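Data first, discussion second: the structure below is written as structure tokens.
Below, a portion of the complex is reproduced, with chain positions unchanged.
Naming follows writing order (A and B), and every chain is counted from residue 1.
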């Protein structure tokens, strides 16, 4: 039974009202709690006798900007592969991430940078907020095309909180190392989204099947996302690591790992196809698994060979996942994973966590020298053995999976609230549900214009436009 | 009465001739006046006993590169939203900005960096020239689709000079603070372009109405521009500010302001539509207003809350402007503003100037400590009170509006010179007037190729290509 247009229109009002309410609430919380830290505040910075060159800004801001590109261009365009969902992919990424940046500045601030009643912000809080937005966008990838923007906003509201708590438990309570977020970002974001997608399972989604593929140019738009993610991933993993050798080594390891995942993805994509042809879905996604898999370990003494091996493995597992596991995930586990986040973030995230367990367990004073303090402070201070650190890392993975699963379940229930608008089974993957979308093809070309007299008489001189483009009419 | 093709072809010759003449002239002026500054000259740099790490390059070049992306990718693709004007949007942006960089290096150099008979250049002159190019591109946005490249070149010739003079009056004579250019760039560029568009008013522009909208993929290209502008705006505002806390705080404030303008744009866009659907024009443009509105004040102690509030307001005003004011601007004021620069740069620029008045007026020694010297040197040196600085800021806005209006008027007269070529009323928003433009659709897909013997016999083995793509033919 169809509801009245009035009631439906009322439901559409929920998005702007939620936006305005949340923006008002975060603004008030910002007014009460958020302050410049000692490197952004004019008085505090000039209080000490600092050299301007020592400001954290110069060590982290270029990496921050690279991360920022990944979040907004990378995720946004990567998800624009669907033929009729580019506006939503890029637009909702923009919207969700903008909200998540504000909200996670507060949540992470309360948990990590709350001193004297205030949250202190600077370039590190900008990086951390972008990381949290990354996790939200990974979850978005699992439910892409099947949710409305008000639902997504509520998902972000919940996920940012749980992301912050999980990150706090791992990094602050358990002393787990996870600079590039194999666990806190990729594993958490993927399983949160997958469980949420399970709760929102649509048995009749095949009604929108015809819109679930790409078209030629939408695949090229998606490659913009892929390539920017790939290029800047070394900055992603190294953005929060310790200065000096820490950032340098992290970037280098990630760079090697990504080259290897790219080669294994091309190899496997050709191998598993009927006729040796490459599949854009694999190239767009699995080639990035090398960045995910070294998220935990790239700041460690992974060695360049270790980075290659890890990347190779991740690209292989991810490609095989797209080919063989995604169909099973839907048919057996009733998880409809639009972007295959299980293959790009889920499995490689878990592999990355396990690789972190391994590399942490192998840490020695000899290999790290005085740098051990930066990478494994608890081992350097004698509070933990390498084996104990490895066990804590492993426990961190289980904690993350638990938070993600419970959170995704709660999120699914939240998104089922009857007041929320979402597309029907036959309207999935369609921009026009939430956007004023123009048609696909431009006007046919006019004939090349004859030279004209500009000025008053031009219109009499103007010949009617003629269609002269047989290609597009064929 | 149509002119002869010969005379018209002659008019087309004007563009290359102007280009060659201007390039020759700037080259001669460069030869006579432009010299490396003490940080780019091999002998001068090594004369002093500098640490290489102290070279300004390392403090400003990453930000410069971000600004460079905004000017060429950001503006270029943002204006590519029109269905048949992508070549011109991206191409003329490229062309105009390249010219403006050279020309404004000279103009700004004469006004700001002329010592001992020479202009001294380095990374700061690169940033300043890019900023001037930004103002030219804002004006271009107002007349997009209705002008020829020779007209645009003359516009840039004039506008760069007036931009430089206005900037000199504000920054050097009045002691106004405007790091991110709410006044000098956005307000100036917008009103210059709007007045110019008024002078070039075309009463019969509806003859090109059918080309004035977007198509699906052109909107996605425009989003490339939007997102890169959004991402790098913190670098834009912070590129010229003082080192240390200055750049850090400016970037942080801009980042917050942009998140708020994004949320308010999504909220308002859904609110003002008939059925709750979002409008790409708003998302592509109004979401950026948060960067414009803190152009003046983001280097000041705006506070994170202040940044959110300013961004929220700017996104709201800008979206409402697109919805309600743009139609009035055309019907009542006879200003045809193709990209809505009044909504994105004009009103938010004025708001940003007023916000600067407010924040400057509230400046205290307590809030800025010893950092006051960097942000408000005249207050720190006791030459001015905060209130006096605020009054100077306000006066700077009026000066800018005056320079922009008079300049735009002069520009309009200049562009009406009868020797200049421009599209007729029915040829507006059409690439083919100035570009060799190919058709819109690729060839239909061939059937998947059968495996072939490479080598001499391949052609006998080759089956004719068959069309096998029912989707595109439907």
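Definition applied: a contact is a pair of C-beta atoms (placed from the backbone, for glycine too) under 8 Å apart; a residue touches a chain by one contact, two chains touch by 3 or more.
What you see is a predicted model; the values in this text were computed from it and never measured.
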All chains are the same sequence, and 2 are placed; what is the full number of copies?
3
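Definition applied: only the chains that are shown with their structure count from here on.
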When the centre of a chain is set as the mean of its C-alpha atoms, what distance in Å lies between chain A and chain B?
29
As the complex stands, chain A meets chain B at residues 9, 12-13, 15-17, 19-20, 22-23, 26-27, 30-31, 34-36, 39-47, 50, 52-53, 55-58, 61-62, 65, 68-69, 72-73, 76-77, 80, 86-87, 90-91, 94-95, 98-99, 101-102, 121-123, 126, 149, 216-217, 221, 224, 275, 277, 433-446, 448-455, 457-462, 465, 469, 471-472, 474
Along chain B, where are the residues that touch chain A in the complex?
1-3, 5, 7-9, 11-12, 53-54, 58-59, 62, 66, 83-84, 204, 207, 210-211, 213-220, 223-224, 227-228, 230-232, 234-235, 243-249, 251-252, 255-256, 258-260, 262-264, 266-268, 270-271, 273, 275-280, 283, 287, 301, 303-305, 308-309, 312, 366-372, 374-375, 418, 420-427, 430, 432-433, 437, 439-444, 448, 451
